[in-house]
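Removed from the display is one protein chain of the complex; every other protein chain stays in position.
Per-chain numbering from 1; labels A, B and C assigned in written order.
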Amino acid sequence: MELYNGPLDVKEIFGRWLDEEAESNYGAYIPFVGTIRAEEEIEALSFDIYEPVLQKWFDEWQERAKARGAVVRMAHAIGDVPVHTSSYVSAVFSPKRRVALELIDEFVEDFKANAPIWKYDVKNGERIYAEDRSTPMDGSGLLA
Amino acid sequence: MELYNGPLDVKEIFGRWLDEEAESNYGAYIPFVGTIRAEEEIEALSFDIYEPVLQKWFDEWQERAKARGAVVRMAHAIGDVPVHTSSYVSAVFSPKRRVALELIDEFVEDFKANAPIWKYDVKNGERIYAEDRSTPMDGSGLLA
Amino acid sequence: MIKVEFLGPIGKAAVEMEAATLADVAAKLKEDEMLVPWLEKCAVALNDTMVKDLDTVLNDGDRISILPPVCGG
Partner (left out) sequence: MIKVEFLGPIGKAAVEMEAATLADVAAKLKEDEMLVPWLEKCAVALNDTMVKDLDTVLNDGDRISILPPVCGG
């Protein structure tokens, strides 16, 4: 798991992961690259991350992937990420394509639902919590 | 659609596609990279391609992707591709992640089933048709 | 004494309190009207492990994190 201040160097990350698994004999490598879209006059999105819980979430995913003979990777930005740059790269490596195609879908969807990351629109230099696009994590409402 | 003699320069392809869509306002970019696995003592895999039918197959996929607001890309090797190098890269770009995750799965699976490409194991310099891993295309048996 | 931290957009400083279980924490946090709408949609971690049981017993020095709705990526 890799966290960066500001936008990700997507080519460096993609290429380094490719090189690091070059001799691992995986037949399928599927990255997912998330890029900030220009919409509703935002200048950037901005992210807060709670790293200890994110690390546990990721470690559990590593175990799940390992049980299926695969490997998962992820990189995410902290702070401001301007429009048309990337905030998120995740990837699956596996021997065969079916497992890779299924895992990347499950991994990205669970990431959206349960990774402890908070998103803000940046407009006129102001940070506004993206509440309408956010999802309560599993187990929410416990203290209500 | 891009065809190359021998292994693909995966980083160049990934980076160029990323750059070419940098201003297109797609939020999700999912490449699939297929790499030759070392197994059963092969030195390489080798590929024949019938380009006119492959181009039509790809053009139809471009239309299907466009109808969902997305773009597909693909690159494939012709001839010998040594173990641990790559023969195939395809990708989907789309505004949102759900369409991208669904399309990359459908696109790669239909590619495996219907792209007119023939695979051979290369052992001791000899090319052996990978019949047991090959799939009859839609409509097969018409002349039987 | 345990410590309660409010993550991301909640924008409230950490508080310390006496609490034997998570139910005690819930009762005390609900005294703050500003927090009530957050609590309905927040998940909870105890010492960085997600918890789902109000009867969870707390020990001196424990750290509770309140996690509002997320949107990574």
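Convention: a residue touches a chain if its C-beta (ideal position, glycine included) is under 8 Å from a C-beta of that chain, and two chains touch if they have at least 3 such contacts.
The shown structure was predicted, so the numbers you read here are calculated from the model rather than taken from an experiment.
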{"item": "Visible chains in contact with the missing one", "value": "B"}
{"item": "Residue of B:Phe47, B:Trp61 or B:Phe93 in touch with the missing chain, whole complex considered", "value": "B:Phe47"}
{"item": "Absent chain, residues of chain B that touch it", "value": "34, 47-50, 52-53, 56, 76, 87-88, 108, 111-120, 129-131, 133-144"}
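By our rule, only the chains that are shown with their structure count from here on.
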{"item": "Inter-chain centre distance, chain A versus chain C - centres from mean C-alpha coordinates, in Å", "value": "25"}
{"item": "Multi-partner residues of chain C (each touching 2 or more other chains)", "value": "73"}
{"item": "Overlap residues in chain A, where contacts from two or more other chains coincide", "value": "34, 108, 112"}
